[in-house]
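All protein chains but one are shown at their positions in the complex.
By written order: A, B and C. Residues from 1 in each chain.
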Amino acid sequence: MPQIDLNGIFPPIPTPFVGGDVAYDKLAANIEKWSQTGLKGLVVMGSNGEYVYLSAEEKRKLVEKTVQLTPEHMLVIAGTGCESTKETIELTRDCADRGAHAALVVTPHYYAGKMNEAAMLAYFTAVADQSPIPILLYNVPKFTHVNMTFRVVAQLSNHPNIVGIKDSTGNVIQLGEFANNVAADFNLLVGTAGALFGGLALGCAGGVLALANVAPQNCVKIYELIKQGDYEAARQLQLKMIPLNQAVTATYGVPGLKATMDMLGYFGGDPRPPLLPSSEKDKSEIREILIKAELLGG
Amino acid sequence: MPQIDLNGIFPPIPTPFVGGDVAYDKLAANIEKWSQTGLKGLVVMGSNGEYVYLSAEEKRKLVEKTVQLTPEHMLVIAGTGCESTKETIELTRDCADRGAHAALVVTPHYYAGKMNEAAMLAYFTAVADQSPIPILLYNVPKFTHVNMTFRVVAQLSNHPNIVGIKDSTGNVIQLGEFANNVAADFNLLVGTAGALFGGLALGCAGGVLALANVAPQNCVKIYELIKQGDYEAARQLQLKMIPLNQAVTATYGVPGLKATMDMLGYFGGDPRPPLLPSSEKDKSEIREILIKAELLGG
Amino acid sequence: MPQIDLNGIFPPIPTPFVGGDVAYDKLAANIEKWSQTGLKGLVVMGSNGEYVYLSAEEKRKLVEKTVQLTPEHMLVIAGTGCESTKETIELTRDCADRGAHAALVVTPHYYAGKMNEAAMLAYFTAVADQSPIPILLYNVPKFTHVNMTFRVVAQLSNHPNIVGIKDSTGNVIQLGEFANNVAADFNLLVGTAGALFGGLALGCAGGVLALANVAPQNCVKIYELIKQGDYEAARQLQLKMIPLNQAVTATYGVPGLKATMDMLGYFGGDPRPPLLPSSEKDKSEIREILIKAELLGG
Partner (left out) sequence: MPQIDLNGIFPPIPTPFVGGDVAYDKLAANIEKWSQTGLKGLVVMGSNGEYVYLSAEEKRKLVEKTVQLTPEHMLVIAGTGCESTKETIELTRDCADRGAHAALVVTPHYYAGKMNEAAMLAYFTAVADQSPIPILLYNVPKFTHVNMTFRVVAQLSNHPNIVGIKDSTGNVIQLGEFANNVAADFNLLVGTAGALFGGLALGCAGGVLALANVAPQNCVKIYELIKQGDYEAARQLQLKMIPLNQAVTATYGVPGLKATMDMLGYFGGDPRPPLLPSSEKDKSEIREILIKAELLGG
């Protein structure tokens, strides 16, 4: 099975739309900027990539283009989770064919009440068995209303083709339970920047962070400070980043993340409907937060 | 705009799979049976139809076949809600082309926190504006974690191409609020058989009921008794149906509904993974419930 | 064991405060008005009575006074549920000594996660065993975050001293499950006026309704219409009452209920802190609702 080094920071990149279509020139420009910031790689078609709004065809093309546009020193992880086992396997294979280095597979969730431990084990085992590339579990109850228990994660961590988990709960107690129970070479990735310091201090390998789209250097800096043992400096930077992270995740969501990108020299643009673009009031509040975070001049 | 008569009972039909593929012969046999029970029509690709597990191509073919297999005296309503506005419009048009009489459109929900009243209004208005067939709203917070308020429903009820709502909350207070505020010709459809009597008594036009897949005559009977003013007989039948309804919805879900169909002479079969088939223990409990409901001989 | 007739409508009466103390003259005036409206009795120290804000001594005196002030044709039911089994038993006995005809006992709830079926059965059995007066269960998950299952209610319904349940969920499916499983002489009481029509149509004995504090005649009328079999008139009155019921429960809570009482000739007054009195904006919205409900002249 292929080895993959997941130590570091990954942004789950937004999908740029112009006139309703994916704008690959904008994507190219964004990747060019991200590639100079110390990021370990990119996650395409995560929750911040509006993956649920992309057609099957768009998804395949987006992965192909992202791989082509990304420099060799960076990994490309593709979000390939669909509701059905069959569709997930097909998409994972197609993304592998197009050069993705790993697949991030979200828990199926429409029938959340039926996604018990047995269903989870069967699902992820089937996907991992048939995937040519390593699988990362993706636990994001905020969107899925399903939480992966440490029992399930521990069991799946022993599968040779399941290499880690992105946990977006921000719950350090759960991260601790994962750490206590997973296989030794299994990678824990913090899924929200507000818990980056806490998660890294607890031993996580890295993070997949919405914030890393707009403040990649600061996210990478927190990572490096922890690796160097400078907890105090990491702590201070973590605290400084929390308000912006809340803004681009909990408060303003994907539209707010895209608006923030527009303010910071990336291309954000509008989300696809039914998501509504950020209001002027929201944008003005985001601007204030960016100024306080010293990412924008007052 | 086309007129449509929604007074009556509709089952949201399961999609039969054999060897992982949609089995149209099984579908034909089921429709043949349902067509002799007094049902007003069929809903294809609802939550019980595992619509989230069907590919774009499968969905189109399934609607085409269902329309062909359904006798003229019955309506075919197609579940066409996708996450993106664009995809929903495309699928609705394609289902109209294939003969569906109306479309049932679920609330988008992955970004539930952003599906506020403004987003809902914009979404359903766009879909209804561009649909050749009448639109039914579909409110099912159990699966979507989004609830449509009476304010939104009232406003949308004035759209000439939005003709009703399937409300699966079972909440008669909310149904009352809808009744108080919607346009006069707007159809309220009860979305769960446990609230059928309560909803019809409150003035609902009919019901879209998982239970109607396995006990269509009893559902139709409750409907007719209420229309005849025999509340006492309706009440008694309603109470008798509640345990089975709980079984095929809340407790055992789609796998349990399919298992029940197999016990009652319909084809149920297995759900698509990641849904797991009902266990033997579950099936045995369902059998007991069917015997008590006098739908199966002891 | 004592017999008790619970068929009819009961308001869970607010506790009037003047200058921070219970104002018995105001209570007397309210009871005088309620006693002329066809109500079956009064519930004192329910959730709308701010029972959690009354000291042990105040509770006893309030029940004593309420019994003295209430005419003989009406029942007085005392809310006696405390968190501990011991305190509930003591308060129930003391209320019986002071003349309460029955006790309404809410589920203990601080340790909601530990209030499983075994704990519930042990608790209510202990209370009922040691109570000189009949016990009514009180299920109000909105406040307690605990729901009584039909299994527990069914089992408790066989206790000779447990005579009924006030279910405030408004969930007619659950009421149906109760109806299917409880002992024949067990009384189901609807706990919210929005579900009064639905609950009575399903066979409930009556209702304990916040709305009955401010619109007792209308609540009694719905009850009588159902008993007479005039479902259509009952339905219409039910629909007309829903907006006001939402106002005095979900939207504006106890402060709103008290403000409404002040508008309709009862004494409402301020709630005890930390509850804040209704704002002028809230009051103005309530006034509009009362005008539309024809309880206040435009």
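Definition applied: contacts are C-beta pairs under 8 Å (C-beta built on N, C-alpha and C of every residue); 3 or more make two chains touch, one makes a residue touch a chain.
Owing to the predicted nature of the structure, the values given are computational and were not obtained by experimental measurement.
Novice: For the chain that is not shown, enumerate the shown chains it touches in the whole assembly.
Specialist: Per the contact definition above, the missing chain touches A, C.
Novice: For the chain left out of this view, which of A:Ala56, A:Ala154, A:Ala179 or A:Leu296 touches it?
Specialist: In the complete complex, the chain left out is touched by residue A:Ala179.
Novice: Among A:Thr37, A:Ser55, A:Asn147 or A:Gln246, which residue is in contact with the omitted chain in the full complex?
Specialist: Looking across A:Thr37, A:Ser55, A:Asn147 or A:Gln246, the contact with the absent chain belongs to A:Gln246.
Novice: Which residues does chain C use to touch the chain missing from this display?
Specialist: 20, 47, 52-53, 55-56, 83-87, 108, 110-115, 118-120, 122-123, 126, 142-143, 145, 250, 253-255, 272-276
Novice: Under the stated touch rule, tell me which residues of chain A contact the chain that is not displayed.
Specialist: Considering the whole complex, chain A reaches the absent chain at 170-173, 176-177, 179-180, 192, 194-195, 197-198, 201-203, 229, 231, 235, 238-239, 242-243, 245-246.
Everything below uses one rule, namely that only the chains that are shown with their structure count from here on.
Novice: Name the graph shape formed by the protein chains and their touching pairs; answer line, ring, star, complete or other.
Specialist: Graph shape here is a line: each chain touches the next, no loop.
Novice: Taking each chain's centre as the mean of its C-alpha atoms, which one ends up farthest from the centre of chain A?
Specialist: Ranked by distance of C-alpha centres from chain A, the top chain is C.
Novice: Where the CA atoms of chain A average out and where those of chain B average out, how many Å apart are those spots?
Specialist: Spacing between the chain centres: roughly 35 Å.
Novice: Could you give the separation in Å between the centres of chain A and chain C, each centre being the mean of its C-alpha atoms?
Specialist: 50
Novice: Which residues does chain C have that touch at least 2 chains other than itself?
Specialist: Residues of chain C touching two or more partner chains: there are none.
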